[in-house]
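All protein chains of the complex are present and in place, except for one that has been dropped.
For clarity, chains are labelled A, B and C in written order, and residue numbers in each chain start from 1.
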Amino acid sequence: MEGTLPPLVQEAGIPLHEYREIVRLLGREPNRLELYLFKVMWSEHCSYKNSRPLLKLLPNEGPAVLQGPGENAGVVDIGEGWAVAFKIESHNHPSAVEPVQGAATGVGGIIRDIVAMGAWPIALLNSLRFGKLDGPEGDRTRYLVRGVVEGIAHYGNAIGVPTVGGEVYFHPDYQDNPLVNAMCVGLLRADELKRSRATLARPVYYVGSKTGRDGIGGAAFASEELSEESESKRPSVQVGDPFMGKLTLEVTLEAIRQDLVEGVQDMGAAGLTSSLSEMAHKSGLGIELNLDRVPKRETGMNPLELMLSESQERMVLVPRPGREKDLETLAARFGLDAVPVAHMIAEPVFRVVARGQTVAEVPTHALADAPTYVREGQENPAIAQQRARDLNGLPLPQNLEEVLLRLLASPNLCSRAPIFERYDHQVGTNTVLVPGKGDAAILRIKGTGRGIAVKVDANPRYSKLAPRLGAMHALAEAARNVSVVGGKPLAYTDGLNCGNPETPAGYFELSETIAGLAEASAALGLPVVSGNVSLYNEGPSYRIPPTPMVGVVGLLENLEHRAELGFQKAGELVVLIGSPEGHLGASEYLWVVHGLEAGTPPAPDLAQEARAQAAIRELIGRGWVKAAHDVAEGGLAVALAEMCLPYSLGATIEVRSQARPDALLFGEAPSRILFTVDQALLQMAVRVLEQHGLPHQILGQVGGDRLTILMPKQRLEWSVAALRKAWDAPLREVLP
Amino acid sequence: MKYHITLLIELKDGILDPQGRAVEGVLQGLQFKAQNVRVGRVLEMEVEAGSEADASAMAHNIGKALANPVMEVFVVEAVKELA
Amino acid sequence: MKYHITLLIELKDGILDPQGRAVEGVLQGLQFKAQNVRVGRVLEMEVEAGSEADASAMAHNIGKALANPVMEVFVVEAVKELA
Partner (left out) sequence: MKVAVIQFPGSNCDQDAVWALKLVGLEAELVWHTEKNLEGFQAAILPGGFSYGDYLRAGALAKFSPVMAEVRRLAQRGNPVVGICNGFQVLTEAGLLPGALLANTNLHFTCKDVYLRVERTDLPFTTGYQPGQVLKIPIAHGEGRYYSDAETLERLEQNRQVVFRYAPPPSSAEGEADGYNPNGSLNDIAGIVNEQGNVLGMMPHPERAVEGLLGYADGLPFFTSLKQALEAVGA
């Protein structure tokens, strides 16, 4: 049979061995529609067939966890009866094809996942990766940046969920394959958590927008490498409608508030197919769908198109017995369709009926249990070589003052204001720490004294050179960002963006990334509660660096005690947790100044990391520290400059060390935190650091309108205005 | 010679038009029984060209440059010589 | 009978149109020497009416309802009977 692939199998692009497995599970040949149901449900995006065995390594339990991976979003307890639901999701390929709508629908999709848990969305974050801004490729990069930012703004602003944070990196390896991941956080009463469940004989309602031919086959599309062919797939682009999205959200949450529904599910990737079949499977039941009842936007849609459509702004609601009419009335008030399109049946099959005929009938477990693959990974030897490169002979730059300005003006370190100014980051009036003011955003929980801190992070350079270390850093840094504003990290969500797992190098990077995350999770005591996997970010001539976007949510029990990143009070002392000496390997400095991406990223000491975070939280929690900032890309000098900017307040710093001046100023190292403290509290603060067994140094004092750094052999000085000028400009040119 | 160009840029058929949908809903509420409402953009501009044919060709190229081929189509609605 | 209506809603002359300016800048960057670029909206829709005159009147009323007289004008660009 090898040579003679059935034409249908060839058309659907299903591997022969998977086709055989389908025939075995069905006990017969599938018809065309059934085959496509398998195709989308067995795509990586829906089935996790390459990643599931690896994801099992991630710790997913903890005292705060109310819902771990496996539902539409994870949920953690934040006390006083409240909980937060959160998840990250990728929309990379749609954004590459049509940046505005790709990003917009990515935001819409992740919001619906949060709503499906019964949570009111209170914050959005996003994590973006683009190629080069300079050179001939710059035009396309700018086009993508503008489009993606516009799409995020368009959807998030209109639906009324504040976009409070995110991160952006530019790296040549994303030139052909930008990444757009969106994270949403929602608030719910812990006892109102909803799941994707339904009981026997219940009608299943379709609520929201009508179904059109949008994004047909999108889930399968997302799991394919981008190719010339993507061009021809363009007509299927999905368009986001935040207005309908808002109405759908309000109907769903109001239905939950009035206790009208027993189960909720969003319609995301693979639309009706995945939402209904997965809900039936999780409920241990079957479901019968009547396609004639599905609200349609276009005429003449066939069953295949209806089943694969990824029209946006649709939800699945299962009313409680006797509440059907109430649900219909509620939806009508908002002008939405609410139609019973399916009902739960005892026989565990997914049955699709059109015009009185059964057009597909497949066991639900067969769709849910795609085969999984465990493969052999092998590192790309070129990367090992780059890592092994000796950096000892690196020349010292002549003018270190100029180097800092160049770093501040590098696309990866410069001001993000031109981006976040386009996002409404305050709607909802909960944003206590707005973008640009802190390492993480803080949102208050109305009616309590509590707040949550959120941040998403990942350093592609670290991950490219050493995927395992990169993943560890991503989690450590996201958690550190939450800790330095005063939040205690509770759990995280991870968006794993990698290359093709069917290649040895792609699989190596995926498995190393997950191994690194697992190790850091265990060491920091942080469980994963949700996430997303986007593989096949690879083409004939490129593969993205493995990019684990880690979103951490933390708790501030008392919002009075929090910190922001800017220097606020002249006279306060500047203290560094950790050593002033940084590493040059894999640093932003090495790339910007020497054009090198080489060496090994610093090795994290996770035990020290945990202690450093605990110490800064303690200092903030006692009310002694109001300004704290982690030392990340660009090293100590960049971190100090960043602290000068928010309130235009300078500092005088003295660094005593015999290390290379560039390593001191711009070298990177994990677990480092800068903070300021009043002279009168210094001794007590130092005692806390000693109790936690942390190396530390008192570096200097806040004040004036200049940043001065005294080194053993030289004195460096910048006006804060000059720092700001360098830092402000680069993204303004992209987003005027 | 100077020409005035009118160019329409509209969503392709089958692509969801949220604006059109919202306008349709409101018009129906006002008892206008409008259906299939679609909202696009109209661009008016002036160009220099040697002949009307040249101006049309230019209008065509401008439409091509400005419409997003992923979702939009364009129509050269009018090309008129200016006094 | 069914009619197809095309309606243009545009900014009045003399009102600053930053979008038009931005498009003009883009076009000039592409070496199209376009001037006085103005960006407006085009609405296409289908209505039921007894006659073409009725359909035109309806188009007029819809234009009146949707355009903002403070800064916009509307033009009924076309009314066509549908087969």
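Miscellaneous remarks
In this text, contacts are C-beta pairs under 8 Å (C-beta built on N, C-alpha and C of every residue); 3 or more make two chains touch, one makes a residue touch a chain.
Predicted model, so just to flag it, every value in this text is computed and none were measured.
Within the full complex, the chain left out of the display contacts the shown chains A, B, C. Note on the undisplayed chain: of the listed residues A:Lys39, A:Arg129 or A:Arg444, the one touching it is A:Arg444. Between the chain not shown and the residues A:Lys210, A:His425 or A:His629, the one that touches is A:His425.
Only one of A:Ser127, A:Asn157 or A:Ser463 touches the absent chain when the whole complex is considered: A:Asn157.
Seen from chain A, the chain kept out of the figure touches residues 150, 153, 157-160, 241-244, 246-247, 333-335, 420-429, 431-432, 434, 444, 446, 559, 647-648, 735-736. Annotation for chain B: contacts to the undisplayed chain at residues 18-19, 22-23, 26, 29-30, 39. Contact between chain C and the absent chain runs through residues 15-16, 18-19, 22, 41, 65-66, 68, 70-71.
By our rule, only the chains that are shown with their structure count from here on.
As a whole-number value, the distance joining the C-alpha centres of chain A and chain B reads 38 Å.
If you average the Cα atoms of chain B and of chain C, the two centres end up 9 Å apart. Centroids built from CA atoms put chain C at 42 Å from chain A. Per the touch definition, chain B reaches chain C in the complex via residues 5, 8, 10, 20, 23-24, 27, 30, 32-48, 58, 61-62, 65-66, 77. The part of chain B that touches chain A in the complex is made up of residues 12, 14-18, 21-22, 25, 68-71. On chain A, the positions that touch chain B within their shared complex are 97-98, 101, 209, 212-214, 234-235, 237-241, 243-244, 297-298, 311-312, 335.
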